[in-house]
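One protein chain is absent from this view; the other protein chains keep their places.
Chain IDs A and B follow the sequence of writing; residue 1 opens each chain.
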Amino acid sequence: MEEYIVSLDNLKKIADELLNNHCRVIGTTSENKFKELNYAEELVLNPGAVPTSSSFKEFFFPKTEPLFFYKQNHSNVDLFNPIQDKSKIVIIGAKPCDAASLPIISKVFNWDYKDDLFNSRYDNSLIIGMSCHYSDEFCFCNDLGSSPENMKGSDVFLKPLADNYFKVVSVTPKGAEFINEYQKYFEKDLGKNKSLERKEENPKHFDYDKVKTWLDNNFENKFWDTAGEMCLGCAQCAFVCPTCHCFDIVDEQNGSCAGRRAKNWDACQFSLFTKHASGHNPRDNQEKRYRQRISHKFKYYMDKFDEVLCTGCGRCSRGCPVSLDILQIVEEINSLSGNSNSIQ
Amino acid sequence: MNELKQICKEALTEKKARFIIAYREDKNKKTKPFIARTPEDAEQIIFNHQAVNNLAVYFPRFKNSGEGKIGIVVKSCDLKAVTALIQENQIKRDDLFIIGVNCSGVVRDTTMEFSNDNTQIKCKYCQAKTPPYYDELAEESKEFEMPDDDQAELMARIEKMSSDERLEFWSAEFEKCIKCYACRQVCPMCYCEKCIVEKSEPQWIDTSSTARGNFSWNIIRAFHMAGRCIGCHECERACPMDIPLTLLTRKMGMVASSEFGYRHGMSLTEPALIGTYSTSDKEDFIK
Partner (left out) sequence: MDNIYKPELVEIKDIIDETPDIKTFRLQFKNPELQSSFAFKAGQFAEYSVFGEGECTFCIASSPTRPEYLECSFKLAGKTTSAMTKLNIGDTMGLRGPYGNSFPIEQMKGKNVVFIAGGIGLAPVRCIIWNVLDLRDQFKDITIIYGARTVSDLVYKNELEDWKSMSGIKTVVTVDPGGETPDWKGEVGFVPTIVEKVSPSGNDTVAIICGPPIMIKYTFPVLEKLGFKEDNIITTLENRMKCGLGKCGRCNIGSVYVCKDGPVFSYKDLKTLPQEY
């Protein structure tokens, strides 16, 4: 297979063509946020940037979306499917910890029943990933079997080279097709452009298997009494997280006889999330709700779907108003795991 | 620093407080809230420019939680929340052991060092570096240069806008809201057991994060803060979407002050503005 490189300018030209072809092009901007681009010039690719404060999941799983619309006239009811935006979604510049989230959450959205709202967008998307040259005390992709160069979830993968060039790796057939389609913007790699080396390896923090084993055996453990003690129960962590996928279903009337049923982001850190209509709440304090967050991410999802429900991007910790750091929590579990019998 | 630790240790040893809501540093040198229950825990207590959290937010959790005083480490601005909560009958002064700290400003961005550029706006209009009352006081205050009140400029700009322009400004800001409710959860004055957005019969506010739902949420929240916001700026710091939430609450506080001569959280004895009526209250806004 041919090896290609592409310049930033040509990437923007591709973005331009995509926009002209009515694709939804999502890229990072000068504010370091994922945004649906209006014009290609807005695109800023910075492999050394910190992960964006919010993930790009809203382009696949919006913060609110209609499930259907209804019209009601006494006992006559008509239901209408939402009109689907058939435009192709192209993400440019996803970090490995962003791109990897899509195949992970796709599993729950396709567990038995297929959520076509999610699928219609995901199936019709192209993810251009990019290796990451950033790392801070909140990053831990390495600990979860990934790395700053991991291509999971990407269709095309870019590796930064000197002089605003990128080496292009075709990861999936979809990616190969894309490279083919925009062939004219790619150049043969003659090995002239030096690749930008990452300065240092990301450190290893914990052994996932050890963490999983501890979680398997310690649903009841005094560790949980203090782990989430200071958590305020907002949903910043879940809403910025690329892998959190919980939602609520609500009806909204618009006038007296029409309206919609909507699917809205929701999160296990909210106190009403699991409250029964009777008033009984199986997770009646924040400590239990925090246990759910950690356990769902590092145990339950693995048990069910053979994936960790976390890519190690560190967003939840960077944004937490009380600096609750998920990595430090997992590290603590890791260290408890060595002597899991003595701390019951 | 040692003085604060010492005070807290003594308070816990002598059972002046059954626990102390305070700050500690984690292994990455990040300052965060924690609860010190034993004199050994108190070893971890620190105070610095990164101690941004308003710890009064944790009070509701300890309502009716047992005998003995609740200890809390407060900056001058945090104490306003404590005072306001006492004024609103949420907590009793006698149930608290207040450890005041002299503060010389806290950071705006917790990922960066404290500097003149990285200081919270509230520190600009903070009137007392030393909490006006306390059970114990720790820390020497250091002089620091006041940051520019860049919010005042923005405020002036918005005041000059036509109502359409203002609507446009706020619509664009609220559009960003994702209804994570971090602003509500960090706010020491948001203590309702059941928030209005959780009331479904009738449903006052659309829970969806649509333009309409976001607008009603953000405006209702602001209204519920009218004359009650004590200006800790925690909501704005917590908002992951960078919405300038305190523009609204601060402005309303300014109106409460100019129209009613009242500032919330400043007096243990004065009744809360929101709960009082006086025949001398202005009525010219009723049209």
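One rule holds in what follows: a contact is a pair of C-beta atoms (placed from the backbone, for glycine too) under 8 Å apart; a residue touches a chain by one contact, two chains touch by 3 or more.
Here the structure is a predicted model, which is why all the values come from computation and not from measurement.
Asks: Which of these touches the unseen chain: A:S55, A:S101, A:Q236 or A:S295?
Replies: Result: among the candidates, A:S295 touches the missing chain.
Asks: Of the residues B:E67, B:E113, B:E201 or B:D284, which one touches the chain left out of the display?
Replies: Missing-chain contact among the listed residues: B:E201.
Asks: Given the contact definition stated above, which residue among A:D9, A:D116, A:E181 or A:D209 touches the chain not shown here?
Replies: The one listed residue touching the chain not shown is A:D116.
Asks: Tell me which of A:S7, A:T29, A:Q72 or A:N142 is the one touching the absent chain.
Replies: In the complete complex, the chain left out is touched by residue A:Q72.
Asks: Write down which of A:R24, A:K95, A:K159 or A:H245 is the residue touching the left-out chain.
Replies: A:H245
Asks: Determine and list the chain A residues touching the chain excluded from the picture.
Replies: Touch set of chain A with respect to the missing chain: 67-68, 70, 72, 75-77, 79, 81, 84, 108-109, 111-117, 120, 219-220, 245-253, 259, 261, 263, 266, 268, 273-278, 280, 282-283, 288, 292, 295-296, 299-300, 303-304.
Asks: State which residues belonging to chain B touch the missing partner chain.
Replies: Interface with the chain not displayed, on the chain B side: 200-201, 203.
To be clear about the criterion, only the chains that are shown with their structure count from here on.
Asks: Compute the distance, rounded to whole Å, between the mean C-alpha positions of chain A and chain B.
Replies: Result: the chain centres lie 32 Å from each other.
Asks: State the interface residues of chain B toward chain A in the complex, per the touch definition above.
Replies: Residues in contact with chain A: 26-28, 30-35, 53, 57-58, 61, 110-111, 178-182, 184-186, 198, 206-210, 213, 234, 237-238, 240-241.
Asks: Which residues, counting only chain A, touch chain B once they are in their complex?
Replies: Chain A reaches chain B through residues 53-54, 63-64, 137, 229-230, 232-236, 238-240, 248, 250, 252, 262, 264-265, 267, 270, 272, 286, 318-319, 321-325, 328.
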